[in-house]
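Omission of a single protein chain aside, the complex is shown with its protein chains in their original locations.
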Amino acid sequence: MLKLDKVCVERGPIFTLDEVSLTLNSKQTLMVVGESGAGKSTLIAAILGLIKLSSGTISWNNAPVKICRPTLVMQEPRAAFNPVYNLRQSVMEPIIARKMKVAPDRIQKLCDGLELPQALLDRKPYEVSIGQAQRVGILRALIASPSLVLFDEPLSALDAITQKHTARLISDLQDEEGFAALVVTHDLGYAAAHGDAIAVLKNGQVEECADAGQFIESPKTNYGKELRDAAFALGALGALGTLSAPESENVCVTGSK
Amino acid sequence: MRGLFFGLLFRGLFVLTGTAVVTFSLLWNAPGDPALSIALARFDALVTPDLVEEIRKEVGFDQGFWSAFWYWLQPLMVGDFGNSSVTGRAVLPDLLVTASYTVPLALTALCIGLVMSIVLAIFATKKPGGWLDRFAVGIASVGAAIPAYWLGLLLILLFAVHLSWLPAMGARTPSHAILPALTLALGVTAALTRIIRSGILEARSQSFLPAFRRRGVSDKSIERAHIVPHAAIPVITVSGLELAFLLEGAVMVEVIFSRPGLGTFLINAIDARDFPQVQAAVIVIALVFVIVNLFIDLIYQYIDPRIGKQDA
Partner (left out) sequence: MTLSVSGLTSTRSGRTILYPTSLTFEPGARIGLVGSSGSGKSTLGHVLIDTLRAQGELVAHVPQSPDEALDPLRRLDFHWREAEVAMNTEHDRQKQEKLFDALHIKGADLTKRPWSWSRGMQQRFVIAMALIGTPSLIILDEPTSALDPVVAADTMKLLQEYLSHKNTAMLFITHDLGLASKHVDRLMVMHEGKIVEDATTQDILQTPKTEAAKLLSSHKSWLSLPC
């Protein structure tokens, strides 16, 4: 279980993260939504240990978070790979770097789960389509069997049909592999369809955190309503009320407000 | 904006200080008695053993490097460069006279070079990859390969001896500067042509240009307002550096054309172990670099304030 306890990150006089508290269990997905500059990327960087916390703790099963070796899937699929290496080399990089051993059929298993022909991995990043590149990115993130995977706008670079397809693949893989997923996205439709819980970030604070279905039906804060209405106006939510609230353990802690 | 200016100024001063420290270290670590070196550097022709002892006591050599440095630096900061050990005359006036030959030559060479490289680059970029492109870049490369002394002699042979159009040596009149400027300009062109060429090509491939065409903006306006300023940025940097190099004196050209200049000044001073002149020349050259770079940075800020900021 991932736990963020009153995490603060300061940059000069501003709090990029201000007393952020969240929890997330294995096999569950927490969707973090909010506008640009709300602190979503800072949140990811903090969990990965790339920036120092001014105060607060981030822990996994009560141990420092790096114990679960979280991985990251990034927004721009092709730019996330070194163009000099082919995809297979990039995928193997985390394994080699950590001097890990991995079952010989692991790559094949993940390729099947992501509907990628293995031969694709011998190509370079710019020789495959964006959708394929993003799936390889997911492969790379999962190859070492992490307990926690972070996603930074994983679908924004993809078109509508590919988005839905890729999201479904991620969901299925999560059931199989059992990792916890924290997804940063601005697409409330995606958050509602595939998230167990939605946390709304604004100016570094968690405005609201609730069950995905509950949030869409009745957001509690004004900002939450604004986001929900905007998503509806952009056609992302289709027919409201067709999502049934899943019975999940409590994914969020407090909506600190 | 003002904060930035002071930041740049501070950086310049830092460079100058560094130069001074390095120059002084050379004096300090030269074989022999550092007190003697400093005395020579300061008073030279008038040095006596008593004076050396006085300096030794005054600076207090047990206190070491930094107090001696400060003692040495003080007169320099007010522009008192001391007297030449060779001529006994004050260094600064001689240096300034020399500079008055070098500065106009350098500026002229830069201008000629800029014009030639811009023309070559424009021809080259009319059809990138075409024969004109390769030809223009070829000329620039050849220019880089030609040694200045060979070209200088050639020009003298042609224009001074054969055709008698221009004077061969000396610096008496402005027309004496034409052949040396042309010789130097070739080196400048060699450096600038490729830079300008790639600057233009990059400026033309900026992602927003199609939108301006679709908005109906004329090609001429796009060229003038959106391509040239962007292409100018690398040109400014390299021009500044070239100017600095030119100002510090192109020794070869000065020797070939028998002109006084900062380069020959420095070489002669080193040869004669004339410390006051050497250090004066070194400091002036450093000053030139710092000022030129300061100007370049300020011009950048005007054109594109994002340069130098962290998240551009």
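Lettered A and B in written order, each chain numbered from 1.
The rule is short, and it goes like this: a residue touches a chain if its C-beta (ideal position, glycine included) is under 8 Å from a C-beta of that chain, and two chains touch if they have at least 3 such contacts.
In this text, all values refer to a predicted model and were calculated from it rather than measured experimentally.
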item	value
Contact residue for the chain not shown (choose from B:His176, B:His230 or B:Arg259)	B:His230
Touching residues on chain B - with respect to the absent chain	206-208, 210-212, 214-218, 221, 225-226, 229-230, 303-306
Positions on chain A where the hidden chain makes contact	35-36, 130, 156, 158-162, 164, 168, 186-190, 192-194, 216, 226-227, 229-231, 233-240, 242-243
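Assume only the chains that are shown with their structure count from here on.
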item	value
Whole-Å gap separating chain A and chain B, where each centre is the average of the chain's CA atoms	54
